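Of the protein chains in this complex, one is absent; all others appear in place.
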């Protein structure tokens, strides 16, 4: 390993521009003639539109134009779609209701876009947006998913009776029922997984530029996957042909899933740019972000877990209702199905599992993937159930888990997944040692002396990431392949540019991807540039989500590097009159093994381009591309232990210690991996303690700003104790598994298990606000 | 934000004149509440008269145990005043926990009191300290000043110039913050005079704004100790229920914060 190679704690190459205010985010973009957009949005959760009158608004100072959904429809712009087909257990396809980028007949959630105002300034656009008169006929609304399924409730889409999008199942229900009937013990629990708003700190923004000369469109946007945005906007929304649409996702200030999707605003700003003849920029404010960014989670489940007399799990039965909001967002259907139910085996050897999932329309913003996407819901359900079972069975939480761990690999679960490698006991042991589990009783007694209730809780999570083998996801309904592509270009003087379809919006790819190249070629990291986020520069890509950039994106780079190295060796062998099989690449030099003959990397590169002395038949140049399609998912896993102190007088919970022991496979940059875990844990603690989207019964969003939606702050959190004990992933060239989501997946149950341990009451829902904990603690007394 | 006209006053007199000329003007001090409210288009003053640079509104004067704080004195200045800390550390502690550092650098005591946000910290202290609100026209006892949610006794165009109070023998402020906004979900300022008189000012919890709690005051006048609070009933029916906390929970918090404030005083 070189100083900048794989495994080194390399300080990030991208940091300097962010630290000096030179980051370039979408809202920082400015082009000549650019104008500003504000959207007119529905104040009603459910209403029909009788008419829109923009006459007064059009006459206001600075206004270029006001455009609405009828014009959008007339111009042939298509509906927003969900890209993953799920069939109900009766074989019928999911019921996808029409989602217009600008609603023309019906609005279905507060914030649904109705019209766009383009003006000289944001302030003038907002002034005019208030003057657009929309004649709404309000309809009754429903926001609760359980209620929405009942008879006689408001119906959102004609296709979906009782608002049911699909009723899907996985696993062998009959086998589960037999095991439940024969069980020595059954643990039953009702589980709520609270609805969250992703809240990347950079609000969404887009700049649409239509060039009438070339009939070409450019879209700057806050996207995790610009190529996917281009695909969807051209193939489905009819905005522009793919070859006439350039999508650029420059610096992006966090995503956490919410910037995977293509939202109405990108489509409408591009279209509006053509209609008005000016570049159109829109930047969300925070309230708009709460109203319109896809939310996450929002499950209601019942669970039954069966045990035999030896405390071994014999079956798991899960029934889940998942709220999808008013429309089906791009990947909304796969989150509560193939990213959720397939992980219900957790780290445990469970012979029979059955999950039934019903997804529901409600008059709320669409729900889609948020950090972890389905896997946090599965982990929370399973690990709350394990903790509850341990308490009911009178076992220590660690003992019950050890009894049921999967110990040999590969392991085929009853819910599709085939785990390739892992050592769950190693993580458990590491976490318990780091948390000083055995010293807890003394700490609890000490806290009691101060009038505080101390509790400890654990969570053993597994997730499937490295999304994903294309044929496998295709067979499950995915509308796209989930490969990644990369291109490695060696410049004439030997410096390197890597074009990758992965997108970095905080993950540090400009450093880690360069570390891979530095490691392979022994070149200084500063001679390597990572290029991403621009469909004109990067050949193809599927983007960043599902902890896939290392396992899939870097594997594509590795594959392209294989080709570059092979050709470089041919050229060097020819220059040195050696056999190419004898050439080795070390420290930026191509050497003939066992001799003192060598050619520096830059000289080989120059030779590739001067082409004066190449092997016969070899093309000049040195630039190779590759597509990598993973052979399997990867399976990061680990054990998290949380210790809390609850103030019984106020119910306030303080997280006093949080330990994470993860298995991420091989590690490229430990510093960056730790950062990912820290951030994930903070989001998990946020879900467990603070965050929760709330709508009132009429569909008004109550948590529409940071005054009402509690974001984790520095003083809500402790410093974290993180470590890894790694089993390399056998299914990709780098042996990496992925680390981006683990923290958010593993932490919520550890926290709730700790609080319920502290207060002696297992009845507690997330977010465990001070009032809820106070009330639960009172009830336990 | 809607259109507005900004004016910067150099003196109180000029500020009053500017306000007189405005159709629907508002005084602007630190602006830490007003500007965000205007950003959200929830307020639309035609004119803003900036008081922040008026020298006569600034400064902290301590004379024996009597205190005068100029209305345009920032929370940071109050929090870090060593003269004030020497005789009334509770008010410094309160000021040092309003908002965040950047807000404390701009926000002022006069602005906070004039706005009378039902979850603001200063009004609870003003009541408990039996403070006098000094304006360009008169002096108003705190008890008569805070008249309801965002409502005060200030007349049109009237400017708070200072607050005055005598430092109590013992005092402290404890608040339980709303986890999202960090405003007080319940904040209690307790103050005890040498003569045993106790006042308890409560913010964040009342359904009609800041208030004094006679039951807690009576109990603490009789017995100045944290335990004295244990048997006092805090009537939840006068308290606020919102997204973040029920009235019953707020009633509990008022009692607990009182107890802790007495312990800290």
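Order of writing sets the chain letters: A and B. Residues in each chain are counted from 1.
Definition applied: contacts are C-beta pairs under 8 Å (C-beta built on N, C-alpha and C of every residue); 3 or more make two chains touch, one makes a residue touch a chain.
Just so it is clear, contacts and distances are computed from a predicted model.
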Which of "Septum site-determining protein MinD", "Beta-ketoacyl-ACP synthase", "Carbon-monoxide dehydrogenase small subunit" or "isochorismatase" matches, in UniProt, the chain that is not displayed: "Carbon-monoxide dehydrogenase small subunit"
Of A:202, A:624, A:741 or A:771, the residue in touch with the unshown chain: A:202
Residue of A:85, A:189, A:416 or A:707 in touch with the missing chain, whole complex considered: A:707
Residue among B:100, B:151, B:227 or B:242 that touches the chain left out of view: B:100
Residue, one of A:292, A:323 or A:507, that touches the chain absent here: A:507
Interface with the unshown chain - residue positions in subunit B: 1-6, 8, 28, 31-32, 35-36, 38-40, 48, 50, 52, 76, 99-103, 105-106, 181-182
Touch list for subunit A against the chain that is not drawn: 11-12, 14-25, 27-28, 30, 123, 199-203, 251-254, 256, 285-287, 505-508, 671-672, 674-675, 678-683, 705-707, 711-715, 717, 719-720, 743
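We take it that only the chains that are shown with their structure count from here on.
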Separation of mean Cα positions, subunit B and subunit A [Å, integer]: 44
Partner subunit A, residues of subunit B touching it in the complex: 1-2, 40-41, 176, 178-181, 183, 243-246, 249, 252-253, 256
Residues of subunit A defined as touching subunit B within the complex: 123, 126-127, 130, 287, 649-650, 652, 690, 694, 702-703, 706-711, 716, 769-771, 774-775
